[in-house]
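One protein chain is absent from this view; the other protein chains keep their places.
Up next, chain A:
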Amino acid sequence: MDFANFASQLNAVTILPEGIVMITLLGVLIVDLIVGRTSSRWIGYLAIAGLFAALGALYFLWDSTNPMSFIGAFNGDDLSIMFRGIIVLSAVVTILMSIRYIEQSGTALGEFIAILLTATLGGMFLSGASELVFIFISLETLSISSYLLTGYTKRDPRSNEAALKYLLIGASSTAVFLYGVSLLYGLSGGRTELSAIANAISIAGMSQSLGLVIALVFVIAGIGFKISAAPFHQWTPDVYEGAPTPVIAFLSVGSKAAGFALAIRLLTTAFPLVTEEWKFVFTALAVLSMVLGNVVALAQTSMKRMLAYSSIAQAGFVMIGLIAGTDAGYSSMVFYLLVYLFMNLCGFTCVILFSLRTGTDQISEYSGLYQKDPLLTLGLSISLLSLGGIPPLAGFFGKIYLFWAGWQAGQYWLVLLGLVTTVVSIYYYIRVVKMMVVKEQHEMSDAVKNYPEVSWNLPGYRPLQVGLVVTLIATSIAGILSNPLFTLVNNSIAHTQILQPTAVVSTQVSAINNQQP
């Protein structure tokens, strides 16, 4: 193999965004090492600048003619660009949130941002990984960074407990995932690229074998853990309650998006032969997630736990798009994750602001907030109503598109269940709105009675305000002005080779041709 050919197969420009993130990461670490604590005034903005540069690089790579890079290990197609964009954006907002929060907890900001950027890197690589070992490495990069972030506020026993629980469940689910992956490697006779695996398995005539089904189920267990689908959701409420709030904002959006990216890529390329089976499994997961997430959220008294169960339920809604398995289905997933980014991060920003000012997360402590802090009330109300799917907010359009795609694909019962559980979800979202807006002056909680003067000039509050206002505006108008976003996500799906029916058919046809002597 001559060098020019090798370089063209390497195609290293595809990972330019990740390269930028990596340089930023190193920069942050080194600056923190040299300058020390005082750097925390501006180190966050350095990281944000790096992430925006990565976004710019992603834009530059849009619709690239040759997305395959690193000899089939990484696929930089438009689907991966969408997911990498979502992960980068969620990291940007997470950093905006965390500057004050981490400072107030008395821990170092530089290390926190470095670990967060590592997690971002893992998620970005996971979005385009198309080789088994590379999938595993990026998945573990994301996971280990997540464990570290979860236990970052190490003086807090709840944070410690959450980190341990998360590590135990995460490590075992990774092991299960790894077992599934190793089965795939064996079944395909020693292939690690996803596209080659499907081919090799169909040639070997094992398209319906028990081994393939076991591999499938094990892999789904690993993915289900990342997207917190019931029954692999048990870590979610505990981790969300214990971990620092900016971390769970990232986990609920960035990590979940990475999990869905992995699900789409892995299931459509490596398991096209057992599509019926994985659709069946995911139908079960979606039903369980929607029912359990929405019903259990009704009984929560802590805001963070409630958002944990609501995120389980939202994962159930997104799975409708995956099960539909059509172009519209995948687009609706990406679109929903995009608007979920805005509304969930807006919600978490408000939760952080409230707990920074009052030090509590109990839902009952929110009563009467409208008098003391109208902006926070507006932000949290809009984001929660959007999560509940109230028009004309972004979440309404996201849900409509998901249900529309599901209905088109004939998943009537799933859509009906989604609709019914949406009603349930409106109840617990509105409960918080009721606390903040409806409660009278004399019903005000103690935390709100002693609410400090609203001031944005304290160090680290300004970025929180910027993050809140930007996500609030996005949540409010991304629905009404959804057409450009729809065009974007539809294009990203239409331009993605692996999701085109012709691609799957041609691999199968070539496999059958190869089978004939």
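A few points about this structure:
One rule holds for everything that comes next: contacts are C-beta pairs under 8 Å (C-beta built on N, C-alpha and C of every residue); 3 or more make two chains touch, one makes a residue touch a chain; residues count from 1.
By our rule, contacts and distances are computed from a predicted model.
One chain of the assembly is not displayed; among "Pyruvate dehydrogenase E1 component subunit alpha", "Electron transfer flavoprotein subunit beta", "NADH-quinone oxidoreductase subunit M" or "Glutamate synthase (NADPH), homotetrameric", its UniProt protein name is "NADH-quinone oxidoreductase subunit M". When the omitted chain is restored, the residue from A:Trp62, A:Tyr179, A:Trp404 or A:Tyr461 that touches it is A:Trp404. Contact with the undisplayed chain is limited, among A:Leu96, A:Leu356, A:Val415 or A:Val432, to A:Val415. Checked against the full complex, the one of A:Lys165, A:Lys279 or A:Lys434 touching the unshown chain is A:Lys434. From the set A:Leu167, A:Val296 or A:Leu385, the residue in touch with the chain omitted from the display is A:Leu385, counting the whole complex.
Listed for chain A, the residues touching the missing chain in the whole complex are 328, 331, 385, 390-392, 396-397, 400-401, 403-404, 407-408, 412, 415-416, 419-420, 422-423, 426-427, 430, 433-434, 437-438, 482-483, 486, 490.
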